[in-house]
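Could you have a look at this structure, given as structure tokens, before my questions?
Only a single protein chain was left out; the remaining protein chains are all shown in position.
Labels for the chains are A, B and C, by order of writing; each one numbers its residues from 1.
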Amino acid sequence: MKAIIYVTLKSGIHDPQGHAVQQSLETFGFHAVDSVRIGKLLEVDLNETDHTKAEAVVKAMCDKLLSNPVIEDYRFELS
Amino acid sequence: MKAIIYVTLKSGIHDPQGHAVQQSLETFGFHAVDSVRIGKLLEVDLNETDHTKAEAVVKAMCDKLLSNPVIEDYRFELS
Amino acid sequence: MKIGIITFPGSNCDRDCRHVVKTVLGYQAHLIWHQETSLSHVDVVILPGGFSYGDYLRAGAIARFSPIMESIRQFAEKGGIVLGICNGFQILLEAGLLPGAMLKNRYLSFICQDVSIKVENAETTFTNEYASDQVLTMPIAHAEGNYYADPMTLSALHDHAQIVFRYCDQHGDVTAEANPNGSLENIAGIRNKAGNVLGMMPHPERCAEDVFGKTDGVALFRSLRHALNQMVA
Partner (left out) sequence: MSATDSPIQQELIEQHGLSKDEYQNIVQHLGREPNLTELGVFSVMWSEHCSYKSSRVHLKRLPTEGERVVQGPGENAGAVDIGDGLAAVFKIESHNHPSFIEPFQGAATGVGGILRDIFTMGARPIALLNSLRFGALDLPKNRHLLKGVVSGISWYGNCIGVPTVGGEITFNDIYSKNPLVNVFCLGIVEKDRLLKGLAQGVGNPVLYIGAKTGRDGIHGATMASDSFDDQSDAKRPNVQVGDPFLEKLLLEVCLEFLEKDLLVGIQDMGAAGLTSSSCEMASRSGTGIELDVTHVPCREPNMTAYEMLLSESQERMLLVAKPGKEHDVIAICQKWGIDAAIIGRVTDDGMLRIKEGEAVVAEIPAKALAEEGPRYERPAHPPQYQDLLQGLVIENLPDVTNPSDVLLALLQSPTIASKRWVARQYDYMVGTNTLVCPGSDAAVVRIKGTDKALALTTDGNSRYCLLNPYLGGGLAVAEAARNLACSGAEPIGVTDCLNFGNPERPDIMWQFIMALEGMSDACRHFAIPVVSGNVSFYNETNGLSIYPTPVLGMVGLIEPASCVMTQWFKHEGDQIIVLGETKEDVGGTEYLKLVHAREQGNPPWLDLDQEHALHRTLLHAIRQGLIHSAHDCSEGGLAVTLAECCVSHPSTPRGATVQLAQSQLRVDALLFGESPSRAIVTASSAHVDALIGIANEQGLSAVVIGEVGGQALNITVVSDTQHHMDAVHLPVEVLADVWSHSFERQIESSDKS
């Protein structure tokens, strides 16, 4: 199976990177941009065919390693 | 409107960061993982209500700044 | 020789370059703020190392939109000499003044150490004071120096002798073990087809003084002057 994992900064946590990108978009003339927040997108190939098991594994991976629970949230899709 | 932009490494390009993450998953006992590829997830708030205009703006931003066409692909969703 | 050194927000080797060019080697050096647009007063442009715009998004990505970059493009088109060091190399790639792109280092995230590099081509504007195949010791300090180009681009680099430096071992052998960052074919520096734009990851300005016990960077700056003299002659 394949998991697509979306890791984003918790709301309220400052995103300097997103802020810098937004500012430069502004200077390049993209005035329609109010805010940019940058997260991670992980595509994970799993050699696991059982949906329930895969879900448990991906959740464990996210909690332990792929996201930083102190400042990030995650969600994922399996296919 | 809000755009969610997914920037991924082109297939065929080695992803050192993804590789490193896969290896540490392995050492943490996640043996079911065949490969990991890491991309970026950008959430952009636009003060633009017209869907067609928003689409054009986001495409331009991606081409100009948010992705590097030599190594990356992108796609996005508007909502 | 008058050298213009560009300061982008987040550049941090601009003053180091000026120190070497001016105080150590005695050439003229001007720091040029990235929002300026005139390069008429300089013979050579250096894009120094550092973290322009924090390297946020991608190294060099945001800096390439600075106003000075359009002037640099025109300067280069007219044959002006442009040298990008480390972050400067990354900016030149993002700006399309050099082909290819940088990926993150293959192993450790950031690496600071002395490496050996081999002069692949000593006939260039940037290397004419070196010998061909000479092995140099230069420091690197970067997190994204893993050079990538697609096969067509790579073969064009070969066809036009554009690969100028490669990582090698002490004996000059270009081996996988001597590759610090996973760079394609151990590439450490390339030039453009016309030969007047060079990007390199190692820092020549950090090895140009006796006090550091390494001076292999000096000949690079001398090469520039030599090339300029020839252009005038």
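Note that contacts are C-beta pairs under 8 Å (C-beta built on N, C-alpha and C of every residue); 3 or more make two chains touch, one makes a residue touch a chain.
Every value quoted in this text rests on a predicted model; they were computed, and no experiment measured them.
Visitor: Which of C:152, C:211 or C:232 touches the chain that is not shown?
Guide: C:211
Visitor: Could you list which residues of chain C touch the chain missing from the display?
Guide: Given the touch definition above, chain C has residues 9-10, 12-13, 16, 19-20, 23, 49-51, 53-56, 108-114, 139, 141, 143, 203, 205-206, 209, 211-212 touching the missing chain.
Visitor: Which positions on chain A touch the chain that was left off?
Guide: Against the left-out chain, chain A lists 10, 12-16, 19-20, 23, 68-71.
Basically, only the chains that are shown with their structure count from here on.
Visitor: Any idea how many Å lie between the Cα centroids of chain A and chain B?
Guide: 10
Visitor: Can you work out the whole-Å distance between the CA centroids of chain A and chain C?
Guide: 34
Visitor: Can you compute the centre-to-centre distance for chain B and chain C, using the mean CA position of each chain? Integer Å is fine.
Guide: The answer is 29 Å.
Visitor: Two-or-more-chain contact residues of chain C, please, as numbers and ranges.
Guide: 57, 62, 65
Visitor: Among the residues of chain A, which ones contact at least 2 other chains?
Guide: 21, 24, 28, 38
Visitor: Could you pull out which chain A residues touch chain B in their complex?
Guide: Per the stated touch rule, the residues are 6-8, 18, 21, 24-25, 28, 30, 32-48, 54, 57, 60-61, 64-66.
Visitor: If you look only at chain C, which of its residues touch chain B in the complex?
Guide: Chain C reaches chain B through residues 57-58, 61-62, 65, 93-94, 100-101, 103-107, 146, 148-150, 182.
Visitor: Looking at the complex, which residues from chain B come into contact with chain C?
Guide: On the chain B side, the touching residues are 13-17, 19-20, 64-66, 68, 70-71.
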